[in-house]
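Of the protein chains in this complex, one is absent; all others appear in place.
This part shows chain A:
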Amino acid sequence: MVGGGGGGVGGGLLENANPLIYERSGERPVTAGEEDEQVPDSIDAREIFDLIRSINDPEHPLTLEELNVVEQVRVQVSDPESTVAVAFTPTIPHCSMATLIGLSIKVKLLRSLPQRFKMDVHITPGTHASEHAGKLNKQLADKERVAAALENTHLLEVVNQCLSARS
């Protein structure tokens, strides 16, 4: 329903109906080195950020980047050591969507990074109800639980929607 009579309250389902919207970063410019066959390009923070920034938020028609849930400064990566750590910040401290967002990021990395990488996806420390955050971080680190979650058709459906390219 659309709020009439001078701006009523929209969709009661949303926890954060009017989030602050951040600017999207532009496409990464292609450098001469990247076009040179001979020069190897290592996997860097921007590359990881580019993987996750366009993930759709489960409840807004916006990307995680536009909601500032993910930021390039919160991506740590070491190509030689094959490790990636991504911290994400749910829009509000008690956001129940945090699990879903974390799962989407994790799945996106699993699908997009070489197998050699060890991935750590967690909530930015101090930005979430602490008890919940600890539990969530543990769930996301547990391979079997992630796999089990994706067996759930409904959950998989939502994750896939988050990872689909929006036109």
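Criterion: a contact is a pair of C-beta atoms (placed from the backbone, for glycine too) under 8 Å apart; a residue touches a chain by one contact, two chains touch by 3 or more; residues count from 1.
Note that contacts and distances are computed from a predicted model.
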Which of "MN-Alpha2", "Glycosyltransferases", "Carboxypeptidase A1" or "MMS19 nucleotide excision repair protein" matches, in UniProt, the chain that is not displayed: "MMS19 nucleotide excision repair protein"
Missing-chain contacts mapped onto chain A: 1-11, 13-14, 17-18, 20-21, 23, 26, 29-30, 34-35, 37, 40-41, 43, 47, 50-51, 59-61, 108, 111-116, 153-154, 156-161, 163-164
